[in-house]
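With one protein chain held back, the other chains of the complex are shown just where they sit.
== chain A ==
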Amino acid sequence: MAALAAASLAPSAYAAPSSVEPSIEQDCTFDLYNLCASNAFPQQPPAPAALDGFLLASAEASATQLVAALWELPTAASDEGPLAMLPGSSYVLPRAKTPPAPKGDTRWEQFRKEKGIENRKRGRKEWDEATQEWVARYGKDSRANQDTEWPIMEADRADPYADPWEKARTEKKAKVEKNQVSQTKNLERQGLLPKGSGRKLQREQEGRREQTSAQQEKAKENAKGAGRPAGVPVDMKTTKISTVGKTESRGKESTKRALELTRQSTASMGKFDGVKKGEKVSRKSGEQKSDAKRSIKEATVKGGAAYEQDRGKKVLSMVLAGSAKKEKFRKSGKMSEGETAYDNEFGEGDDKGYRKKKGRAGVGKMRKANKGMLRPKLGPGGKQSKIGGKN
């Protein structure tokens, strides 16, 4: 509807394109270096049905013009006939993104300009007299970055325990960190990093340095016991300082560690040591070590599944044998009645463990658990016993 109205208002704009011949006749512009012809004149698109023909015709016309333009170029003779000498490329491909902003000066460059200091050009390599070869002046492959100086002659005599290598390392690290900060501050000044990022980095570095010094303190503390005679534990902690002297105790963790060590310190590495029921054995000592090995075998090796099945069946037969025994006792009324089925550890070989006790204890908690039972079993004297048949 809208199109109709517009057409009636300005009929010339909507007139058939017959008055304007498709501009394929008009000249193309050429980039002969790339053998490219382009026609930038606006075209009136024909009806969709005629579009293919139109495009073909315009492409053909452009190609004709391109070939004609090539023939006008100066030619050179060759074995295969005349060759057209192509001019240089005139086509400029536009950038996708804006060019980066020019970098500002670093602090040193500012200073250099103010003072009028000229940059001297120095080569990357320098001649090393000692080894008679060229070495890098700085950075990778430079002498400073290789640990060539293994004896440090000028060690600090004042502190014989100071580590000169450690000192050198710390100094170098400090230099690198300082440089990082000044780089960051330069970027900050140029507006490439948010304000305060240099200061932030500095604070982070300080925090890290404090942390490492705290760790060193701790290591020193740990090394304290190094001079103790054999047999005296080195990991004692001072718990109390009184007039009599220091009280030292081992603490739970330390005792555990000591126990673990003694476990492994037998000829069999603890493999044949007995373990109390419920005792926790860490993975390190023998008992668990063998178990862990076996588990690897089970999980990965061929036939491991069958092995596991056999093991399961063996345990199952033990359990079933235990339950058969239990059933026998249940039928003969020897089970203590206050017990749940799970309080009994069967299969342990000790029958007494789950037989009914005589007297009050044998009556159990039955009445309490099931109020609605028809035949409540009462202990002697008709009193309900609270003592279950627990073993």
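What we mean here is this: a contact is a pair of C-beta atoms (placed from the backbone, for glycine too) under 8 Å apart; a residue touches a chain by one contact, two chains touch by 3 or more; residues count from 1.
As a working rule, contacts and distances are computed from a predicted model.
Visitor: Considering the UniProt annotation of the chain absent from this complex, which name among "60S ribosome subunit biogenesis protein NIP7 homolog", "Cofilin", "DNA replication complex GINS protein PSF1" or "Magnesium transporter" applies?
Guide: "60S ribosome subunit biogenesis protein NIP7 homolog"
Visitor: Out of A:D31, A:E109, A:E177 or A:E308, point to the residue that touches the absent chain in the complete complex.
Guide: Reading the full complex, the residue touching the unseen chain is A:E308.
Visitor: Of A:T106, A:Q180 or A:S323, which one is in contact with the hidden chain?
Guide: Within the whole complex, the residue contacting the unshown chain is A:S323.
Visitor: Quickly run down the residues of chain A that touch the omitted chain.
Guide: These residues of chain A touch the chain that is not shown: 278, 291-292, 295, 298-300, 305, 308-309, 311-313, 315-316, 318-320, 322-323, 327, 330, 340-342, 346-347, 369-374.
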